[in-house]
Structures are given as C-alpha cells and as structure tokens.
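Only a single protein chain was left out; the remaining protein chains are all shown in position.
Chain lettering (A, B and C) follows the sequence in which the chains are written, and residue indices restart at 1 in each chain.
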Amino acid sequence: MLKPQNEMKLILKSHSVNEGFARVAVSAFAAQIDMTLEELSDIKTAVSEAVTNSIVHGYGRKIGNIYITCGIYDNNLIRIKIRDNGCGIEDIKKAMEPMYSSLGGDRAGLGFSVMECFTDKLKVYSKPGKGTSVILEKRVSIKC
Amino acid sequence: MLKPQNEMKLILKSHSVNEGFARVAVSAFAAQIDMTLEELSDIKTAVSEAVTNSIVHGYGRKIGNIYITCGIYDNNLIRIKIRDNGCGIEDIKKAMEPMYSSLGGDRAGLGFSVMECFTDKLKVYSKPGKGTSVILEKRVSIKC
Amino acid sequence: MPLTVKKQGEKLVASIRGDIDHHSALALRNAIDEAISRFRSKTLVLDFSEVTFMDSSGVGLVLGRYRNICAYGGELELRGLSLRHMKIMKLSGIEKIAKIKGGEENVKAAK
Partner (left out) sequence: MPLTVKKQGEKLVASIRGDIDHHSALALRNAIDEAISRFRSKTLVLDFSEVTFMDSSGVGLVLGRYRNICAYGGELELRGLSLRHMKIMKLSGIEKIAKIKGGEENVKAAK
C-alpha cells in the first residue's frame, strides 16, 4: 500500500451515541474526493456497520476505544480501518455468513453483508480475546 | 478536570484542506449536547482558528500532525485541545494581542481574538521548537 | 421521539424519521412495540419515507416487529423505502414476508 495523499485517525469510545458521529466524521473526510452522494452514503453505511459491531460485539457492556483510520490514495481509493481491542471473533468465516449473528434480539446478522455490498473490498482480521480489525476499501468515481 | 462523559481524539495532517474537516468533525461530536446553532457555530469558528494556526504558523511549509481532543463534561462543558509539534511561540502574550501577526500577507492577526470571543476560556501553552497547545472551553446552554 | 404512530382504517401506521442505526433503534423498537400491543391492529405499516440513514439495524428492527406482530396473527407492510434502503432490506429476504409498497420517491436518503 502506497502512502496516502491524506489521512486521518480517530479514536472514540464505544458508546452507541458515537455511531452517528463516526460515520459523519469519516464521510466528511472522504468527501474531499468529489464523489457522488450515493458513494458517500455507501461509505457511511459500511462504517456504521463496522463501528456498531465493535460497540455491540467487540466490547458489549464494557466501554473501550475504537480506532478508525481513513486514508485517501491515488486513483480515488478510500481505505478505512476500524479496529477494536474487544473480544475478537472465533470463526471469521462463520461470522461473515449472511444472517448469522451470535446475538439474539434485533441483530439481523447482516453487518458484514452490508459492508461487502457497499464497498469494493472487505478484510477482517481478528484474534479471540485481542480484538478485531475491519478494512474497507472503495474506489469512487469522480463526480460528473 | 473530571473524567469526560464522552471523548474523541482526532489526528490529522497539516494540509489546509483539513481545516474544513476538523471543524465539521469537532462540531458533529459536540452536537451530542443539544445546544443552539449559534453555539455550534462558535465552536466551529474557534476550532477553525486554532487548526489554521497549527497549519500556517506551527508547521508552515512542512506537513506534520495536528492532535485534537474533544471532551464533553458535566454541566454542558465542552473542552477542546488542539496541539501541534510545530515551531512553537516565543512570546505568547504578544502573539495573543489583537491584530498581531508574525506573518504578512492576508493574516489578520485575529485568530486568538476570535477564539477568545467565541469561547468561555482560552489557554495557550507553547515551547519554541517543540510545539503549541491551545485549549478551548465552552459551556453551552440546553437548547429550548 | 422521531416516530409518529396513527391508525389508518384497520392499519396501524408507524412513520419513522431521521437516522436508523443500532443507537436509535432501541427507542424506536420500544415505541413501536408499545403501539402494537396498545392498538392490536391486524396490519402494521412501517413508513420509511422520512428516514435519512439506515444500516442493517433497520433490518433487525423490521424483523423484530414482524416476529412481534405475527404473535397477534398480524401482517407487515413496508412503505417509502428508498432504493438504497430496499437493497439493504432485501439482503434479508424480507420481501417474502412483508408487503412492500412504492418508495422510490424518498429523495432524503441519497438514493
């Protein structure tokens, strides 16, 4: 990965009220590239899923830090990393199956599906007991 | 200073394009407290001044990191710290005089005056060759 | 509360406003469930035309309300979904269990 043209890092607490802030902050940064509104919404949605997962699954009832890095690279590539030091994922393959959720209640099990649907690349790294990193990549078009 | 109810940290590069992003990010975070639009604009304006100073004076032609912390405390207190590892300020008292600018061109020398005007407390710490920290505090009213 | 609930003939219509994410979904869920058990209508309509953002928490919200209304032998109808929100809903195959009406006119949600 080459050096980003511009990059920001954001550290926030896993309070659910920060879900909205996280997606607004990332999209305000990404909006430096003159993309379509739809692409910007794609980014917002994917970030919202990843941050929510860190809050809901990674930390659960505990409050911990969520680390977000957003870089803008050549050829309109946006790369976002969302990392937590939470409980981690035992079986990443199973976790990424559509409609799988380890929690009952109102989790639809579609977070990873939505991230895949709205980005060009999704990578998940996780170590049980250590935490989880999600990397989202999206190449946007120049708005016309 | 007690523990904040919520806090975020933001690290960005001293590219001038990030001035807009910095004030949007801080105000999106601060907007968790249900303040007036006018108070939110006060915060935006003060943050814009401090970040611009780190870019223009702190780093000048170099690119360095700007560290922003924004905390929300009891009784609607918002506390924002903007720090750079730039050139620092020799004479803080003189720097804070209205209309004083060490740069010619179009700097009005009003950055610190605006920060003072739109916040409740302004503190400046600086060490020549080491960098500068600006702390802004504002107690906002609950919107009615 | 960014929710308006009203009876429309036999139907209970819950119109949601603003952002639907995991944070906002909790209060929405409680308010809708409260209305369901109060009005006991056969049909619950969820109207998304004033929704400005939705992620998969919106799908969870709908599936949960579907399970709830099923307990009363009721039906679910979705209205005002933008194309983007429809795309997210369809990841769950929701169209097999709920009636979905119109919605392309929702311009607030950036398509």
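What we mean here is this: a residue touches a chain if its C-beta (ideal position, glycine included) is under 8 Å from a C-beta of that chain, and two chains touch if they have at least 3 such contacts.
What you see is a predicted model, and the numbers here were worked out from it, not measured in a lab.
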Missing chain: touched chains present in the view: B
Absent-chain contact - pick from B:Val56, B:Leu122 or B:Leu136: B:Val56
Which residue of B:Leu10, B:Val26 or B:Leu40 touches the chain not shown here: B:Leu40
Hidden partner chain, touching residue among B:Ile63, B:Ile92 or B:Ala108: B:Ala108
Interface residues of subunit B (partner: the chain not displayed): 16-17, 19-20, 23, 37-38, 40-41, 44-45, 48-49, 52, 55-56, 98-99, 105-108, 110-111, 113-114, 117
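Convention: only the chains that are shown with their structure count from here on.
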Identity of the most central chain, Cα criterion: A
Greatest separation from subunit A - chain, by CA centre: B
Computed distance of Cα centres, subunit C from subunit B, in Å: 42
Rounded Å distance, subunit A centre to subunit B centre (Cα mean): 28
